[in-house]
Each structure stands twice: as structure tokens, then as C-alpha cells.
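One structure, pasted below without further comment.
Presenting chain A:
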Amino acid sequence: MTNSWTDIKNTDLVIIMGGNAAEAHPCGFKWVTEAKANRGAKLIVVDPRFTRSASVADLYAPIRQGTDIAFLLGMINYCIQNDKVQWDYVKAFTNASYIVKDGFAYKDGLFTGYDEAKRDYDKSTWDYVIGPDGYAVVDDTLANPRCVWNLLKEHVSVYTPEMVERICGTPKDKFLKVVEMVSECSSPTKVMTSMYALGWTQHSKGSQNIRAMAMLQLILGNIGMRGGGMNALRGHSNIQGLTDVGLMSNLLPGYLTIPNEKEVDFETYMSTRGFKPLRPNQMSYWQNYRKFFVSFQKAMWGTAATPQNDFAYDWLPKLDVSGYDILRALELMGQGKMTGYLCQGFNPLLAAPNRKKVTDSLSKLKFLVTMDPLDTETSRFWENHGEFNDVDSSQIQTEVIQLPATCFAEDEGSLTNSSRWLQWHWPGGTPPGEAKTDNWIMAQIHVRLKELYRKEGGKFPDPIVNLDWAYADPNEPTAEELAKEINGKALTTVYDTADPTKVLAEAGKLLPGFAALRDDGSTTCGCWIYSGCFNEKGNNMARRDTSDPDETGAYSKWTFSWPANRRILYNRASADLNGKPWDPSRKIIEWDGTKWSGYDVPDIVPTAKPGEVGPFIMNPEGVSRLFTRGMMRDGPFPAHYEPFESPLGNLVAPNVRGNPAARVFKGDFEQFAEPASEEFPYAATSYRLTEHFHYWTKHVHTNAVLQPEFFVEISEELAAEKGITKGGWVHVWSKRGSVEAKAVVTKRIKPLICDGKPVHVIGIPLHWGFTGVARKGFGPNSLTPFVGDANIETPEYKAFLVNIEPIAGPVA
Partner candidate 1 sequence: MSTNTESDVGKGNSVHPGKPVMVDRYTGGARINHWITAGSLVLLALSGLSLFHPRLFFLSALFGGGQLVRAIHPWIGVVLFFSFLGLFLRFWKLNLWKREDGTWLARVRDVLTAHDERLPEVGKYNAGQKLVFWSMSILIIVLITSGVVIWDEYFAAYTTIEQKRWAVLVHSIAAILAISVWITHVYAAIWVKGTIRGMVRGSVTGGWAWRYHRKWLRELVAKPPAKDEKRTAAE
Partner candidate 2 sequence: MFPPVPNPSTGPQSPKFGEQDLMRRSASNVTPPAERQTEVAKLIDVSKCIGCKACQAACIEWNDTHPEIEENVGVYENPHDLTPDMFTLMRFTEWENPETNNLEWLIRKDGCMHCEDPGCLKACPAPGAIVQYSNGVVDFVHENCIGCGYCIKGCPFNIPRISQVDHTAYKCTLCSDRIAVGQGPACAKACPTQAIVYGTKEEMKKHAEGRITDLKSRGFANAGLYDPPGVGGTHVMYVLHHADKPEIYAGLPNNPTISPIVEAWKGMTKYAGLAVMGVAAVTGFLHYMVNGPNRVSEEDEEAAERLTGDRSS
């Protein structure tokens, strides 16, 4: 989230699209009901199904899954055509005026530089014209036809309300009602918030779904505002923490990146991470990258990381591909190239697409270690459970080791929620049986491996044997020790660079925050964006002060919000070029002539003059981007692409199938149904239900009572057509697999009319498997295609094709 859960109470309009907050985030949804009840805020829900969120919405509009970009660009087009733009904001705080290189173009669904064989782009033209002064060329009048604004205007012009209706199946009048309400928020005193979740990310163009809404929010001037922002509702209590501390194959903590194999030494690595400002006076905060990186290396290898060995740069792994995401990992297991798997707190047998492929891949492993509080399906993938897991155990040689772990309620530590709040928690129960904390398990693996390396040597023992492991009990580092390590400490006394007499941190003390980080090896920090979470003031994550002056929703003394306890990102953008709030009733910070101050920690140097320093300090431009240059694989603007499996061809680019830049492994294309397939005529989507949490709560009696059995949801029309009865059994199959389920026949799903033909939607919730106390069932991943988002490889769970037939009952 750019903002926070508590800030949603400040909004005038909530748009839930690409998510179902009431269903999947009922506790956070309270802030929507607060905004509605106290501010008279309105709620719009755009979804293929009439969801629980829709049940309390002021306006619901249906949309075909996988067509959000057409809808969103349709809204941007409407705002541009109808002058519903927060002009002062757009001109000052976005790159609308930046001139784009002449070579850049978009034609027939493709941007310049496409290489069909590689399914990738040469992105060299996707950039600004750089002037002789080294800065990007801008045209503040927006008259230049090559400025971002005019390119955008041209790019979105095809997405008329009529085209939106044809693609999305959203009736034109509903679309217009939505966009009329949304466009009202171009007023500086009306603010909309976007709440989205996996409904946008789990597409082959998930990142661009979110970009499209971010662009709309920028055009409406809603980023940085109280009650505004782009608010990603994270699906786990700590999934924000997962990305923050870099549990991705291509990331280091704090969104630093793992080197690739071409970056053979530290200086080469740093050469592309200089982040020179693209406009005068801009902060371009990533210029501090070296400080973050070196401090991280010091946290990893302590005294073994020295200036002489480039702070142990060579001990980091180097990527030979863009990343080893779960899809690639499973692909490599299937190829027999990845033979061991430590599976910690993850259940890929149900969570990764194309279950048959997952089973085949796991079956080729030499060993699989699962660490989980629950008896997951993955740890039992080899066990025959009749039709629910129809494997031949005798043919599977994988050695499976189950390590029972504690769950969050049994251990101490912090969880980072969607609001970016690091919330400390204490154990509420004693672990059952032999369950051990993940800290203990990981420490044991490390300590024992280290011992083996010491004794037996090995090809490359250095990163392991030199790893700094200075914990009181090496066998089980405490959460507090780890938190302090993440926060960072001064190895030698750190002085203020502006005032060398001022001490920021004495040697050996915890750092006050990331501003004290140094690139000379004098500081350590496990995750720079978390710095400040546990400093000499104590464990700030454990704070439970609910005071909130003037009820702004900031709650700045409640736990710790990264970065630097900032509650609203880009909050500098809530004030105009003179530093005055766009909406005085929504003041966050204000320029008093000499400095910024207010309710929140300013997201800018407190003395940075308004009008000089842009509010988007992480960007070298100092402004936000309507055009992302070469930062995304599939284009600097979002464009409508159909899902890889779609009941319709691409109406704006008939020759393009799926997202042209999305990675597809050999053999997987053949497993996609053709567009408008007769064999698989129905558009399926998967989702969660409020009664359950992923695949966990089917192990809990109460949750199993509340939603006992796997089902699929279909419209009354489709039910009548196929002779399916309410509560009857159905067989649902895709080109990759099949499931059997009960049918919930509902008015909440209606056939959509897309380009003149009806599209039936089939909803497939995902909470059932073959372990636990709920009734045995299937997950939608038995059906879904093995393809992910072009940028981050999140699998395309939300849009695929299936067929459906009524059956008498499950085949035994």
C-alpha cells in the first residue's frame, strides 16, 4: 500500500477492482465501512462476480476476467477526453511533459523492438530524449506531440466506452456510471482509493493492471493524498514482509537486486545502479544504493566483508536468468535439473499452476524437505488419496522429510501487513509436539552445513563458513536479535555528513534509521527500508499507542511503518507547488517556508523546497511516471492483452495472443486452449472465500464447518443450458486437468456479452485439498495454465478456459 488500512477511512470513493476486499480482507474492510458511514464515501466494485464486496457497494459493474486494462485505459481515455484531469498535479508531479525518443512507437499490440523468437523486447527506444545537459527534455506546455501526455492520449484513444463494452462485457451505461464517479475525483478535494489484490496480480499482465490504475490515480491527483493511493491488499499477514526482505529469487532485502552473471564484479554491478537524477535538484534516493548494499553485505558477512574483497560481493549468487521463480523451479525439477527442494511455509501442490505438472516435477526430486505447521498436500504429494491425489506411490522415489514448524501464534517476531506496518507479536500458545520455530530449523541447517564445510571443504565454502553468526545461541537466534540485525548498527561511530560534529550513532549502537547508513563498511543493516524498526529507542514494532492527533488515521505511534515510520508514501504530493495541501481538510504535511512538517514523516528531505524538489524521490525524475521507460518487460504503457486462454480474440490487436512478453516454457503453449475454443468454451476464474485462509484453515474445524466442501459457481443461465442443478455434482476440465465439485448456481454470476457473444463465467474457489478436516476436494490449480506475469511471474490463475458437465457423483 502507498497508504494504510487506517487511512482508507479518509476516502471519498473506494474502487475495488482486481480484488474482493470484503471477502478476502474482512478486517481491513472495516475502514471502507467507516468511510462510507462517516464520510458518505461511495464504493464501486468491478468484478466478474457479484462479490461480498459488491453486496455492500453503491455501484457494481461486471467485467470479464483478464480485461481490466481495457477498462482502466477506457477510464483514462474518458478522463482525458472529458478534461477530468488534476492538471496542476499531472503537470508538476508526473512525467507527462517528458519527451520520448523518436524511435518509440506502439502498433498492432506491440511496442517497438519486439523479438518474437525471444518473446522479449529491445527496450532501447523506450526512453526520454536526453538533452545536452544530461537531463531529460521536457515540454511544460504539453504541446510537443512526442511528450508522454500526447503519446498516452493517442495510446488510450482506442478504448472508447463502446470498445470497453465489447472487450470487457461491461454494459456501456454501467461503465459510464463508474467512470463518471471516478472522474469526479480529479477535483483536488475529492479523493479515490484503489483497493486491489490477486485479482490484478494473477494475470499474465498483472503488473500492467496495477500500472494502469496507478496512472489513472496520478491523472486524478490521488497519489500521496490522504484517502487516496494504490493499495495492494496483501494475501498473507506477512506477504508484504516477504517481498520487503527479499524472499524472491532475484531480490536482496529492501528491493536491492541480486547481481546477474554479467555483473562479474562490484563496480560493474554498481555501474547500472547509479541513479543519476534525470532532472535538476532531484533527490533520486536510490543514489544511496551503495550504502544500503554495503551495509547489507556487512550484516551478512561481518568482518569478513571488507573493502578489499568488495564487501564479499563475490559470495553473492549471480543469476543466469531473470529469476528462479516457482514456475521456473518446477520446470527445472521436471527437467531433472533441480533435484532438491527445501519447501518452507509453502504448499505448491495446490498453489502452483497445472497440478499435474507440479506432481510430475516433485516426483523427479531426490529429496523434498517441508517445513510447515500443517500436514500440507505438498508433503503428501506421493500419497494416493483416490481421485483427490491419484498417484502411484510405488513410482515416486522422492525422499520426503517433514519438519513440523511453529505457526505465527506460537512464536515471537514481526509481521509486516499491507500498510507496511511491522507489527511485533508475542507467542500466544505453546507449539504442539515436536514443532520447532523456523529460526531453529534454519539455524540447524546452517550450523550443520557450516560444520560439514569446515570438515570436508567443498567447491565454494566461503559464503557459508564466513557467514556472520554472532547470536547468543547459535542454535536458535532470537527474533529480537534478528530484528536488531535487520535494523542495523554502527560498527564505528557514525557522524552526520552535513555536520561532522553531530553523532548519529555511537560505535556498537543500533542505528536510528537508514539515513545513518554508510558505504564504507562502518554500518551494518539487514534490510535498509526496515531500519529504525528496532533502534536505541527500543523495539518500535512493539509500540501500541493508538493516539492519532486530529484523527488523520496516521496512528504514527502504533508499531513501525517502513520507511522511516512514514504512513503515507509520496505524502509530499499531497501539497501543491507552494507546499500547501491541495485539500486543506486532508493536510498531511505542509511547507512552512523553511521546512516540511505535519502529521506524518515527510516523504522528502524536510528542508527540500517545494517547486524545486519533486515528490517522487525514489525516481531519478523526481516525478511519477505515466510512461515507465524500459522498466517493465511488456511495455512502457499498459496495453490490452487477452489472457493466454480466452473466450475471445484480442479486439484491439487481433494478431497478438496473450501477453507477447510473458515467458512460456517449451511444451506449455501446447497445453493452452485456443482462443474462442469450442472444446473449452467457458471463462473460468479462481478466488478465495472469506470462510477460509488459503489451504490452512481446512485443517480447522470451525472454518471447515463454515465452508465444508469444494464447489464451483455458475450462472442460472449456464446451469439451465447444461442441466446442472443447485448442489448437484459437476465435472469441470481444462486442457490440463479436471476436477469434480458441487455446483452453486447463482444470480451473482451472469453471462457477459462480449463482442456480441455471450461469455459464461465459472468461478472456482481454492480452499480444498486432501489433508485437513474439511471434505476432500480439489483446487483450481488442477486446471490453470503454467504461465505467469511478464514481469514477476505470478501465475495466471484468474483467467483460463474450461468445460463443464453435470455428473451423477464423484467417480470413486
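Basis for inclusion: all candidates are chains of the complex that A comes from, given by their letters.
What we mean here is this: a residue touches a chain if its C-beta (ideal position, glycine included) is under 8 Å from a C-beta of that chain, and two chains touch if they have at least 3 such contacts; residues count from 1.
The model shown is predicted, which means the values in this text are computed figures rather than measured ones.
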Among 1 or 2, touch partner of chain A in the complex: 2
Interface residues, chain A side, partner candidate 2 - complex: 22-23, 26-27, 29-30, 33-34, 36-38, 40, 50, 52-56, 58, 60, 690-691, 701-711, 725-728, 742-748, 773-775
